[in-house]
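Pasting a structure below so you can have a look.
One protein chain is absent from this view; the other protein chains keep their places.
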Amino acid sequence: MDMDWDFDDEGVQKLTSPGEVITSATQFMRGHGTFVEDNDVVASLSGTIERVNKLVSVRALRTRYHGEVGDLVVGRITEVQAARWKVDVNGHQDALLRLSSVNLPGGVQRRKLESDELEMRKFFEEGDLLVAEVQPTHGDGALNLHTRSLKYGKLRNGQLVTVSPVLIRRRNSHFCSLPCGVDLILGMNGYIWIAKHVAENQKEGEEGFDAEAVYSNKNDDIDMETRAAISRVSNLIHVFARRSIPITDAILAEAYDWAVQQETSPSDLLRADVGDTMVAMVTALA
Amino acid sequence: MSRFEPLNAGNLRSDGRRPLELRSFSAQLTTHPSADGSASVSHGLTQVTACVYGPREAKNRGQTMHDRALVNVEVSVAPWAGEMRRQRARGDKRTLEFAASIKATFEPVIQTTLYPRSEIHIHIHVLQLDGGLLQASINATTLALIDAGIPMLDYVSSLSAGLYLTTAMLDLTSIEESDLPSVTVAVLPRSGKVTLVSMETRLHVDRFEEMFKLAMEGGKVLRGEMDRIVRERTAALARQMEGGGGTKEEDKMDTDDL
């Protein structure tokens, strides 16, 4: 980043709102959240101004999910169509998951058969939750997903929390394990899956791809402590999301420890005063 | 029946305002966290809430357009909002017409071409009504759209103006609206373009220009007020997102991806 930008004070985030002229269009290129009018780059969103070299863009602080290739998302099936599923990912349109983009039972390499098309609901049906990756899109702008990895697929053993997508930062891995025995999947679209921890060696290996397990709707036995931990993490996420604080595994682990030390019950976090104290403590540490 | 006197001898209106004085204006963003964007606006006793959903998968696929997003507006008025209790049926002609004029106001301002085949749904709730329904609805919708992060060419700010004898006045209450000729104007303050003019009463053509200009000027003042509220909120959000563990490293990564 070069810092010779005339109105960029270092460390201060520059804010803008719709209709405001940001800079001259002769020197800069317009990015997301801007448009050009009469040689000016004008903001179309309220948010922070960002610049990479000559590209100026505005990032809104509350918005639905804009998909990008390679993003990990958590979604919910809304419709089963011919050879594809429609998936709600909190985006501008439902995303598409083609039958050819999922792993089929009987081995990773198996080709899709006619009979598979007739049994689509065996794999995913309306309401099912899944984790998938956004793949290159062509055509009308709807996102395409795939679950062709053993990490992806149907979700079980836990509960869903939804937050604003801007609270999820892009990072190396969106699969996290918290020390409290809970696994997190931080979907870039703001859907977060909280589930019982599955040990690395218990995950289905490449060889023993087990269709039963991958497309199963049955939960494992989950003990009381794990359930309580899942509830607590879920409430913590709600508390952070209500105060627009980005969700990371680090901050959650920190907050979890605090909540346990204070001997609060998971449901105490529903109370505004407990939430405030928790946020004050945890953000002070960060 | 006592005759209503819109302006008294001291040049004051029935609620004590001067002719060009606006009622107290307040606004709040993100009043309904379950919506993608929401805002509540009050002009004096008139209170309107707008919720925005989208751009999202269209509910009715038949209506989607391949080159831009569909904008839907739905309006509901609480039965207790006005002076008399009134229950409006869904699909009441007057309400539909009102919704259509809001839609027409915003369609050219929202950058709908960025979201082909999507739908942007705007729901307006009128909770209290004391004149200025249209202006309050438009101002609330503007703020809700900003809250939802939907790109727009500019703010749309709206204000009503009326005329008593030769004196023009701004921001009419319902009793003034029922007695005086009035016009509601919605402007894009930066360019000075007008996206809506609504007048349902008779008015001498010579007087129109003055009222129209005053309403536009007033609209720009309101824009300043709305912008202040939006900026305060944006700054607060930006601070929270910074303070909450986001490091410079991560920020850099974000911008690089854009």
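As written, the chains take the letters A and B, and residue 1 is the first residue of each chain.
Simple rule for what comes next: contacts are C-beta pairs under 8 Å (C-beta built on N, C-alpha and C of every residue); 3 or more make two chains touch, one makes a residue touch a chain.
Simple rule for what comes next: contacts and distances are computed from a predicted model.
The unshown chain of the complex is recorded in UniProt as "Ribosomal RNA-processing protein 42", chosen from "ATP synthase subunit s", "Phosphatidylinositol glycan anchor biosynthesis class Q", "Ribosomal RNA-processing protein 42" or "NADH-ubiquinone oxidoreductase chain 2".
The chain not shown here is touched by just one of A:Thr16, A:Ser164, A:Asn189 or A:Ser234, and that residue is A:Ser234.
When the missing chain is restored to the complex, the residue among A:Val41, A:Leu104, A:Met120 or A:Leu155 that touches it is A:Leu155. Taking the complete complex into account, B:Leu127 is the one of B:Leu127, B:Ile175, B:Leu203 or B:Ala235 that touches the chain left out. In the full complex, chain A touches the hidden chain at residues 76, 126-129, 154-160, 217-219, 222, 224, 227-228, 230-232, 234-235, 265-267, 269-273. Even with one chain removed from view, chain B keeps its contact list with that chain: residues 1, 32-35, 38, 45, 49, 51, 53, 59, 74, 76, 78-85, 87, 90, 123, 125, 127-130.
The working rule: only the chains that are shown with their structure count from here on.
Centroids of chain A and chain B (each the mean of its C-alpha atoms) stand 33 Å apart. Chain contact summary for the complex, chain A toward chain B: residues 1, 13, 15, 17-20, 31-33, 35, 42, 44-48, 50-52, 55, 57, 59-64, 68, 78, 86, 88, 91-94, 140-142, 166-167, 169-171, 240, 242-246, 248, 250-251, 283, 286.
Chain B meets chain A in the complex at residues 30, 33, 36-37, 54-57, 66, 69, 111, 115-118, 146-155, 188-190, 227, 230-231, 234-235, 237-238, 240-246, 250, 252-258.
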